[in-house]
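Here is the structure we will look at.
Of the protein chains in this complex, one is absent; all others appear in place.
Showing subunit A:
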């Protein structure tokens, strides 16, 4: 009995449980037991783990006034998922996109919101408000609550669902866990790509190798961001030759050791240490803490191919084609420090400090046929693209929970969170070489281009700060025929973001062609060559109006009230209203003098409105209940989407133009759900949902000149999503002891109507929503041996085809929508418990060896090999 989690449940869940169960002390106790997965794991060794974890999940879910899915640590461990994003795809109706974002019921990432312990979190994503969920390693997660129906104590910015990530909490006794692991993928071979990099790369941190040199930082300030020779000459009042020498020194000060070479990839490694304890310090006071560090270093190595389609003779034809290899090193470093102070059973204060780092170092190299070379024989391009990206999240939270039995059972929860997310992307490198063979014929003679942009180096930094205050109060009222819980509170969330980007190009316009032939990058862009005035290199760099330099801020102030009424034992009515005022502004910046480009007022919004929900639960009998719910919510434009000034999306390099006339999307949500909870953890549920979206926002491609892809945003006229969800957990003991089958299936459809404008002409004006799958299913066959030594799961996940991006018309002929094909994911997780203290876990992921594929007009336009991954982990609890 070492591990016992007491502070696990969300305050809301707890409060409602209290109101329903009468005496407070009893409720808390039973609650603590019910939610304490680990306790059950250790203590109830004769029972199945399934039932232990399921019990916790089921208990909370059953008690919720609003439909929610709870994913506990035990279940995440069971499916072997390593981060929040991967784990969430196991939840009914959720699909994982790009490995980072969750689509709830087929609605895009803008329709899902994320909270960390109930507080809003900033995002290191350069174009989105919502945080990529791969940032959160499974080791810090105690549970995740996915609420798919709205309740007024949540932000009104709610489309498909809200994910609340609850981090591990203070133990009641000493906890000391250590784990180490390793992994390997069938795609690992000796053809992984790498480059020089920095000395601290293993820590996921650039040691300064890639960063802007101090000389360059000084020069940028001195020359007002423009380090071209002409500007240096004008600023200093010196000759062009003297200025060129300064310019060349600046070029040499940048990191130009970016030659890519092949190497064999070493196996993945990871490890973690967690230590926590609790002390009784007298006067009914208990002090506890938990500290943990988690480190992982992993690789992925894939082959990718891509086509861009145009139209020839009225049919789709290939305009551009490429085949490349992509190697990515991922380093994750997270640490967590929690303190808790508990006074009796009624008062507690906790703090959490969480630091997450997720660094990806991606090297892509491959042959490209551009529209210019595709018809030329013996000509293609060999492109190298290095993207190093260090994403971090640091959050400090303090929260308290107080219960006053002497004041009619009034309860008060409060919380303050201060967070900063950042993205540091120094030294993003691109270079193109001419290849004198065609695509598919390998590499011939390679020559760097005698152009202004022989190589480009880009430096981006983004910071997103958030502060969040919230207070919630609850008052239970016990009347003759009904129990009422009144709840009210307020929340203020503020976010402020700054994004800066600088881009330099080394020009080889004046370099002799011979010097550019069949030469390595490091030899060509050596300091000796860069500083040699006769060699001919020059550095160019000046801010342009479209660089992603911007400030943006958002503020939401909210107040709500709700009532949860239990009538007899049969009926339960929950409902309430929430008022929100929302303010948003974004401003494109001219870095030269830090002035705002354009009119920020046009990209500003102040709106306030009242949102609400009503949920009805009818207890059919002890085991079954029926729920009906309605919610009115909103989805707002993202930070940059109102800004008309074009900016370059740092991730896709597409040009993005906001739309200042974009309207918020009002959503009416309807849910019906029937639930049947059997003893021994078996359960079944069937749900129906319907969402009506007024003015849904979609990203679409605008018409422009050929070399540019311009993305803009439009309100559709209407949108709707509806469907059926089935869930079950079936005990298969009758086949074999310890065997069970669980799963879920979502069948749904959606329709969005978007009218063409003079600038956007879609091939299909009415279609399914982008990212929506008609079916999503999860199946898990689990086995737990009776002696408690073995546990195994076979997990299958698939989502039906979904629109990756919408096709557009080109001169009366349209290209179809691009459709991502179903990915059949089959994973196996086996855990062996040799004794009470240790655990060995074996994972096999993507056993079917599927590839990610996108089709358009019946052609495969994108594919990426994933490979089969195998990993082994050993953990020990002292």
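As a convention for this text, a residue touches a chain if its C-beta (ideal position, glycine included) is under 8 Å from a C-beta of that chain, and two chains touch if they have at least 3 such contacts; residues count from 1.
As a convention for this text, contacts and distances are computed from a predicted model.
Q: Name the chain not shown, per its UniProt record: "Septum site-determining protein MinD", "Serine/threonine protein kinase", "Spermidine/putrescine ABC transporter ATP-binding protein" or "Phosphate transport system permease protein"?
A: Hidden chain identified via UniProt as "Serine/threonine protein kinase".
Q: Using the definition of touch stated at the top, determine which of A:209, A:353 or A:555 touches the missing chain.
A: A:555
Q: Using the touch definition up top, pick the residue from A:591, A:776 or A:829 that touches the left-out chain.
A: A:591
Q: I'm checking contacts with the chain that's been left out. Which of A:148, A:357, A:503 or A:673 qualifies?
A: Answer from the full complex: A:503 touches the omitted chain.
Q: One chain is left out of this view; which of A:102, A:421 or A:542 touches it in the full complex?
A: Residue touching the chain left out of view: A:542.
Q: Can you name the residues of subunit A that touch the chain not displayed here?
A: 220-224, 226, 228, 230-231, 233-237, 240, 310-314, 319, 371-373, 375-376, 379, 381, 434, 447, 449-453, 465, 492, 494, 496, 498, 500, 503, 505, 509-510, 513, 540, 542-547, 551, 553-555, 557, 581-585, 587, 589, 591, 593-600, 604, 606, 644-646, 648, 653, 655, 657, 702-708, 710, 756-759, 761, 809-813
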